[in-house]
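Here the complex is missing a single protein chain, while all its other protein chains stay put.
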Amino acid sequence: MFRHIFSYRFKKLLRTKEMIFWTLAFPILLSIFFHMAFQNLDAAETFQTIPTGVLADEAYEDHAFLKEVLLEVSKGSTPLLQVFEGSQEELARLLEEGTIRGYLTAGDPISLTVRGTGMSENILRLFLEELNEQAHVMKTVQEKDPASVPRLLTAIEESSALLVEKEKDTAAPSQILNYFYSLIAMACMYGAFFGSDEITDIEAHISSRAARIQVAPLHKLKAFLSSSLASYVVLMINTSLLLLFLRFVLGIDFGPRVGYLILTTFMGTFTGLTFGAFISTLVKKNENMKSAVIVAVTMAGSFLSGMMYAPMKYIVYDKAPVVFYLNPVNLITDSFFSLYYYSSFTRYAQNMGMLLLLSILFSLGSYTQLRRRRYASI
Amino acid sequence: MIIEVSHLKKRYGSLLAVDDLSFSVEKGEVFGLLGPNGSGKTTAINCMLSLLSYESGDIKIFGKEMRPDAYDIKKDIGVVMQNVAIFPELSVYENIDYFCGLYITDKKTRKTLVEEAIAFTGLHDFRKFLPRKLSGGLLRRLNIACGIAHKPKLIFLDEPTVAVDPQSRNKILEGILALRDRGSTIVYTSHYMEEVETICSRILILDKGKAVATGTKEQLKAMISLGMKITFDAQDLTREQLQGLEALPGITEVQQKGSVISLKSKEENGSLERILAYLKDQNIAYNNIHSEMPTLNDVFLEITGKELRD
Partner (left out) sequence: MQVFKVSFKVLKRNAASLLIYVGIFLGLSILFASNSSEQEQGYTSFEPIKVPITVFVEEDTPLVQGLLTHLKKSAVLLPLEDTTNQIGDALYFRVTTYVLRIPEGFTEAFLQGAALSLEKETLPDAVTSIYQDLAIERYFHTARLYQEAFEDLEEEELVQLTLETLGQETPITLTREASQRPSSYTRFYFNYMSYSLVSILVLGTSIVMLLWKEEGLYQRTEISPLKRSSIHLQKFLALGVFALLAFFLLSGAYFFLHPQATWDQQTKLHILNAFFLTVTSLGMSFFIGTLLKSRNAITAVSNVVALGPSFISGVFVPQQFLGEGVLAIAKLTPTYYYVTANERIAAMGDTLDASIWPLMGMLLLFGLVFYVLSFYLGRKETKTIWKG
């Protein structure tokens, strides 16, 4: 009997195209969008030359250092700045129009005028601060001991970076991995639609098919479990395909603990499945409502775990830790993340434990409905 | 007795859907539950199948108490529900095989049974079709096949011919009689009295959850005073002539609607001759004279004052 129900359920599921789309094609499509969007995030290639002005007054003419620096940074194929010299009125106008992001006024120190506080303006500010510092050093050395100036100039040429990122034995995931983890988690949670359908097909007050099954000589729960297992297998196949796609087509490296990653995915799928079943036992017949609740909770959960905006995860942890620990999407993504960030498994085990607990709670919730063999009305 | 229902009571909120219903069904019968929409037929069936909880009453099937976990009883029951209850993603063959498989676990036996069910319902040309490609009548046939493939001893059919073309309907009715001939007991609900009259051996008439009459066709018709109905077309009858018709022995009612005159008689025989004699005597030209035995609708009408079909 088990094999009979399982195999027919499996057959039926493979023929429902929309379901397959939801749990397979949608995450894959989205991952392609992510991949496109993030390709440049890690690379430093996104820099664009900043158009800047400089006030062409007497002070500027006398400021050899500034002139030389500006010349240097305007050179090359992707220079830091593109410099416009002009009068006060000209520069003010260019700034207002947005043609230049800011302009420098020579002096001691050199000052900056800007119209906003965006990235470009900040870069100008930092650039100028360094410039002023260097000018100050030169002035100080000049004043204290002019003979030291040549040594200073040599030193300026030789500058090198000091800081080095610490090496760790666990790979620190790149920025974009968190987005993909959220995507996988979202895919797991779409198992909720499968779970919801399982309930529809076993509860006689939701569908007539279920009534047929309930008048047959078999135990309702056994039928439900056999059927749900088929759903779960289909889901596992789908999420595995997603993982394979991410790994081998998009080339995303999940690091060394892949086995645990897969385990998490399976656990997360189970949580999604039980969640959907539970919602279905609550809402019963209204398909629109079921769909709305599942999508809303899943998307909100994805958002709060940082899918659309990575820092969201930490904000939730800071301001609403309960949500952090109860949001299944977050638990899944956090499991992934802690696999790679920590060498010990404590945090990972905690998350998995919470997922299991949630699954059990959802299952119990569904059970209170499933248990009943007779209905008040159908 | 195959089925024994005693004092069944079922409420939906404040509505008493089944009110102290008692009846029994014997082996080999085609037992009809007849009543207008909302009279409690489906509710009664669902209670009998242990799908619905009920306030009070006893239900015994095959002499044993019927419960949701009475699998020994359930394996010999077949159900054809009012709604078409099948999987849209599975073909005709697969649907029948699936539901049959909930009863018959042996693959070989089942294969034979499914083939027989397909032949029985005339679905052979459609075995690989998906439900969305079937017409209403064919879907109903599929619905039936799914319910009876395992050759159950007791079959419940709840309004199986709703929205079905006449050809399919006849086939279905024939099929039901064939099932009876195979040895099954049938419980058949409908609000189409013609069907019930045709195939049912015993009938229970339901109204608002209460049994209003039970018996064979003949017994039911004998319950009412109506013996025969006669109608004919005639023009320009005078009031005296109408009264004269009504005065004839056995005639209980005369009605005139336009040119159609209808009469009701207590007696089954003799009224027609008297009427014809009267018309001849009065030199009334008539057309389309027609006599009819009382129908179950008449039974229902007389007992409850309402029509079976509103």
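Each chain carries a letter (A and B) given by its place in the written order, and its residues are counted from 1.
We adopt the following convention: contacts are C-beta pairs under 8 Å (C-beta built on N, C-alpha and C of every residue); 3 or more make two chains touch, one makes a residue touch a chain.
From a predicted model like this one, the values you see are computed outputs, not experimental measurements.
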Worksheet item: Touching the left-out chain: which of A:L30, A:L282 or A:L326?
Response: A:L30
Fill in: Contacting the left-out chain in the complete assembly, out of A:P79, A:G98, A:P256 or A:G353
A:G98
Response to the item:
Contacts from subunit A to the absent chain lie at residues 17-19, 21-22, 25-26, 29-30, 33-34, 36-41, 45-46, 48, 95-98, 109-119, 121-122, 125-126, 128-130, 132-134, 136-137, 140-141, 144-145, 148-149, 151-152, 154-156, 159-166, 168, 172-175, 178, 193, 208, 286-289, 291-293, 295-297, 299-300, 303-304, 308-312, 314-315, 317-318, 338, 341-344
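Keep this in mind: only the chains that are shown with their structure count from here on.
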Item to complete: State, to the nearest whole Å, the distance from the C-alpha centre of subunit A to the C-alpha centre of subunit B.
Response: 63
Item to complete: Spell out the residues on subunit B that touch subunit A in their complex, using ranges where they run on.
Response: 12, 46, 49-53, 68-69, 71-72, 74-75, 77, 79, 81, 83-87, 89-90, 94, 98-99, 101-103, 105, 146-147
Worksheet item: Which residues of subunit A touch subunit B in their complex?
Response: 1, 4-5, 8, 11-12, 15-16, 204, 207-209, 211-220, 223, 373-378
